[in-house]
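And then subunit A:
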Amino acid sequence: MESFISLAIALLAAPLFPGIILKVKAFFAGKQGPPLLIKYYTLFKLLKKGSVYSNSTSFVFTLGPVISFASAVIVLFFFPFAGNAPIFSFHSDVIILFYIMGLGRFFTVIAALDTASPFEGMGAAREVFFSTIAELAIFTVLILFYRLTGSLSFSEYFIGETPISLVGVSGALIVFVVVSMFMVLLTENSRVPVDDPATHLELTMIHEVMILDHSGPDLAMIELGAFYKLYFYAAFVTHLIFPFVPANGPVMNTVIFLAIMAAVYATIGIVESIMARFKMNLVPKFIFTSFALVFFAAILTIGVIQ
Partner candidate 1 sequence: MIEFVFLLPIIMGLIILALPPSVGRLLLLITSLMHLQLTVMTWLGKFTPAFAQLFKATPEGLYILLITSFIFFCISVYAFAYVNETDITNKPAFNGCMLLFLGTMSMVTLSDHPIMLWVAVEATTLVSAPLIFIHRSKEALEATWKYVIICSVGIALALLGCFFMTLSLDLTNIRVPLSYTSLYKVASSLDPIWLKTGFIFVIIGFGTKMGLAPMHTWLPDAHSQAPSPASSLLSGALLNCAFLGIYKMHILMVAAGLGQFSSNLLIGFGLFSMFVGAIFIINQPDYKRMLAYSSIKNMGIIAFGVGIGGFALYGAFLHILHHSLIKSSLFLSAGNILLGFNTKKVKKIGGMIKYLPKTFVSFIAGFVAISGLPPFGMFLSEVVIIIGAIQSGKYLAVTMFMLAVLIVFAGIGKACLSMSFGDEVEKLQTKERMLRVIPPYVLLAASVIITIWMPQPVYNTIINSIQIIGGKIHG
Partner candidate 2 sequence: MINYTEITIVFILLSVLLSLSSSRLMTLVKLMALQGGAVSLVPLLLEGTQHLPMGELLFFQVMILIKCIIIPGLLVLAVKRVRIKREIEPFIGYHASIVAGLVILLVSVFVTGYLKLSLPEGHNFVLVSAITTMAAGFFLMMARRKAITQVIGYLMLENGIYLIGTALTNPSHTLYVVEFGVLLDLLVGVMIMGIILHNINSAFDDADTTLLGRLKD
């Protein structure tokens, strides 16, 4: 039961949290900022509209948003939000999930290429390049977690016998993972300093440029999918920070979970406010550093910290 409730919370609340980011940024800029529910309004607005398709596109173009949205939703079914057992779980589901997200990205990219716009091709190339390096970091995390827990499943990681968290047995190493995963979060979700979601110039865009030609419900699906993806990564980081043991009770767990989630989002907002976006050639260095951090942790599990 709790599993369904937490999934429902995830599905419904995902667009709320980006509002927090906007509020934090507005606070730093000394502005009032848009209302918290702004993302819901945007989604409704988009859903009410019709879609426009270019003559030069094929069915691939319409397939892109649907599959990327679907892949983002599927992942949520496997994640133990707030320590409640996920709805589905099987051995080594993590690998499949990260590849399902890869699939979603693949279709976004291929839809972008389908428009034959030079800008979108450029954005697609950047997106693929950066996410390739980020994937290196993610899979090193998985290797590290495998060494720590001996399993490859989200439910085992976070609600298994020895949940992975900062206060756990090898908590020191998780410091690396938290920092690194946060960097991956920024990369994968096209946030500052890797990409600027609020940029206005196509030349400097990475993710935004790929969805320029999508409109109406298609765009709404892409946006919602992006919110779910961000929610998933933030939940990942949250679980690393705090262990959600059943002893706390599901209500308490959910409250703590949402509070830490809000804090993670607020941190994103702070990072976006105090950092400028990197020059394009410095981005790989940033992502590479995230990989190196986890690799450090992985090396240390060999012999030093068991």
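Here is how the candidates were picked: all candidates are chains of the complex that A comes from, given by their letters.
What we mean here is this: contacts are C-beta pairs under 8 Å (C-beta built on N, C-alpha and C of every residue); 3 or more make two chains touch, one makes a residue touch a chain; residues count from 1.
These figures come from a predicted structure and were not determined experimentally.
This complex pairs subunit A in touch with one listed candidate out of 1 or 2: 2. Chain contact summary for the complex, subunit A toward candidate 2: residues 166-167, 170-173, 175-176, 179, 284-285, 288-289, 292-293, 295-296, 299-300, 302-305.
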